[in-house]
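Here's the structure we're looking at; comments come further down.
A single protein chain has been omitted; all remaining protein chains appear in their positions.
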Amino acid sequence: MSAEIVIPYNDTDRPDTGLYNAKLGVWLFLASEVMLFGALFSTYILLRVGADKWEHGAEILNVPLATLNTMVLIASSVTMVLSWAALKAKNFPRYRLCMGLTFLAGIGFLIIKSLEYKAKFDHGLSPATSTFMAIYFMMTGLHALHVIGGMIVNGYLLGPGAKMWHTEPRRFTNRIEVAGLYWHFVDLVWIFLFPTLYLLPGKGM
Amino acid sequence: MSAHTHDHEHHAAHEPGFVRKYIFSTDHKWIGIQYGVTSLVFLFFGFCLVMLMRWQLAYPGVAFPIGFINQWLGEARMPGGVMAPEFYNQLGAMHGTIMVFLGVVPLAVGAFGNYLVPLQVGAQDMAFPKLNMSSYWVYFIGGVIMVLSFFVPGGAAQSGWTSYSPLANVTVTGGTELISRLLTGQSMWLLGMVFLITSSLLGSVNIIVTIVQLRAPGLTWMRLPFLVWAQLVTSFLLLLAFPPLEAAGIMQLCDRVLGSSFFLPSGLVVSGKELAVSGGGSALLWQHLFWFLAHPEVYVLILPALGIVGEVIANNTRKPLWGYKSLVYATIFLGFMSFVVWAHHMFLTGMGTTINAFFQTTTMIISVPSIVILSALILSLWGGSIRFTVPMLFALAFLPMFGIGGLTGLPLGLATADIHLHDTYYVIGHFHYVVAPGSLFALFAGIYFWFPKVTGRKLNETLGRVHFWVSLIAINGVFMPMFIQGMAGVSRRLYDGGLVYLHAQDVLVLNKVMSHSAWLLGAAQLVFVINFFWTIWAGKKAENDNPWDATTLEWATPTPPPHGNFIEIPTVYRGPYEYSVPGAKRDFTPQHVAKEA
Partner (left out) sequence: MSADHHPEAIKKQVGLYWKIFWALTVGTVLTVAVSFFHHWGVYVAVIVALIIAVAKGTLVAGYFMHLFHEVKWIHGTLLLTGFFFVVLMALVLWTTSDQAGRQTGVFDVPQRHVEPHKTEAH
């Protein structure tokens, strides 16, 4: 009655689909995230087109800091995929190093982001100030929440979750791949967010 | 295949404790039951809300006759026993929300989907059992937040289940403190929705991966039970359509709590004063994002029901479903089209004629697969050896009821006719026909059908027939008059049911007809509740593991199915509806039975 259930295709691929379960699962989840951020980009477009005046992002927002943050996130994507490659090469210490760097980069991103936000609040800019500020805080805020979520997962896989490497190495490697897919997606969203909010010209100002 | 290298050997003798087994279970069957019981309670609660509303509609301005309820609700909600308009609006908004998001979808997808999909595909559990467990508890929390919203200052959300801006933005906003703005009905509605949407998203990922990855050997796509196809398409709808509403919900919450103006246009005047906000927002944006979900949502409400009806009909006609392939392709096409019709809910918002024509066209196109599916189910009856079991009664009634619901949708989908019918009782009649004697009847069919597999006992036949016939008559009494009222021009969401309008005078009497029918309908459900509990405790045991002589894999397990479902994973050799196969020994051949030599 209490025999453990074994769910197949957690570490090997199902032959006819060529997928292991978590990979399909995470891509489906990412598809839903595309629709989530898609709705926000739709919002940006609708609000901007309907507005008489629209702020020039580069004049209000901190482009140098955000550019730095872009590089931080891109670097973290590289270290993330390198951590997976390390496991495929069965190099656990290198995995630890790369995942650790990814985690640190995440922290860096959040620190820079909080500096940005603090500067806005100090200047009296908030979501209530204008629809531009509202969509800025909404998009970057939701993105930052996703960064935090990813860091929680990465932190777990760096810490207590890493025990699985010794018992089920293939399944653990798959977990890193899946976590990586999520993390790259977070980077991908930022790649579109950054020019949209910070770099596009204004309107009627 | 998969490695057995986990260190579970020394846990093998461990029975999980009570909490692990019944509260935080990861077994899809128990989670399905949790969803089922919780959703039935919410359905009953949501129905009670409307039974209360129907008093005000039938006897406007008259004190509610049940004294202790008036006392319990209090003077603020029922001053002098007469319903306050704000409370009427709360009941209306929450009735819709609870029935759709806490009732029907969790029952159709969370209960039936969770319980049946792994069994019907021949799997031991869902692909992600722990995620499944989390999905249920996130739903539960969302439900609690929704119910608690009745008890905060200002009461529950009162801007309709559609929560249109700017009304939803400016109603009962709370005070200057952030927490007081969060603890308002509409804000809690939005917070609750975030939880419910998250639960749905996680659940849909689980169902899709289970169907794609965990099908038993030999279970090819075209051998899947129609119910599984329906659940697959439903899950894709939930996956891709819900996120825009989640985004919109967070934005409306931001508007209410942080003072942004996503949905507030410039220069808005409320109660004589111009709103002190930045403006520049768009109320229409809310409608787009809301309906982008809410249209596919209605197909989420109906597709699992169609799946259940398919299973019950095949089993009780002792023949395969007619047009299996057309059912599958129509369902897939329906799911796809459901994403491009949403603005037929917005015909009267000032969109131009070209856009209106576009959405009208897609809406007419989407009626085609619906008709194909309904026709295939009806044609499946032809030449069948029909067994009028209680599940079959509900499934048979579903067909014309869904037909009425579907057909009355057509004038609403045509922009010109919609000018007259939009936001009238005609709309309420239309969508209730599809969801109430439509989906809900199908779900009852499912409960009566699978009850013996879940509990080992069959629900009492006599009580079942009483439940069916009284419900069928009463439910038509509630919703048929709505078409008449709607065509006469009676608007929806009117506190007094049209009392003060000249154009409504001739049809006012129908309010009493509908209310009395609704109360009769409520009484009929008590028969079901009694049957449900009595059978679990003392009902007649089913004669064997497959009391309906069915062919699909869930009937090939012990009763109730143990943890892990199958003693060994079955291999599938045939399609799902091999009833009355010429030359076979019995009038049904289960899927896992190998071809005779």
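By letter and in written order, the chains are A and B; residue numbering begins at 1 in each of them.
By definition in this document, a contact is a pair of C-beta atoms (placed from the backbone, for glycine too) under 8 Å apart; a residue touches a chain by one contact, two chains touch by 3 or more.
Note that this is a predicted model, so its numbers are computed, not measured.
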Missing chain: touched chains present in the view: A, B
Residue among A:M35, A:I60 or A:A134 touching the omitted chain: A:M35
Touching the absent chain when the full complex is considered, from A:V78, A:L97, A:I112 or A:V153: A:V78
Contact residue for the chain not shown (choose from A:T131, A:N154 or A:T173): A:T173
Per the touch definition above, residue among B:L167, B:V298 or B:M351 touching the missing chain: B:M351
Missing-chain contacts mapped onto chain A: 11-13, 17-20, 23-24, 27-28, 31, 34-35, 38-39, 41-42, 45-46, 49-50, 58, 63, 67, 70-71, 74-75, 77-78, 80-82, 85, 88-89, 170, 173-174, 177, 180-181, 184-185, 187-188, 191-192, 194-196, 199-201, 203
Residues from chain B at the interface with the omitted partner, ascending: 212, 236, 240, 244, 284-285, 288, 292, 336, 339-340, 343, 350-355, 358
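The rule is simple: only the chains that are shown with their structure count from here on.
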Interchain centroid distance [CA atoms averaged], chain A/chain B, Å: 33
Footprint of chain A on chain B - complex, ascending: 1-8, 11-16, 123-125, 127-129, 201, 204-206, 208-209, 212-214, 239-244, 246-248, 250-251, 254, 258-262, 277-282, 285, 288-289, 292, 562-564
Partner chain B, residues of chain A touching it in the complex: 1-12, 14, 17, 19, 21-22, 24-25, 28-29, 31-33, 35-40, 42-43, 46-47, 50-51, 126-131, 133-135, 137-138, 142, 167-168, 170
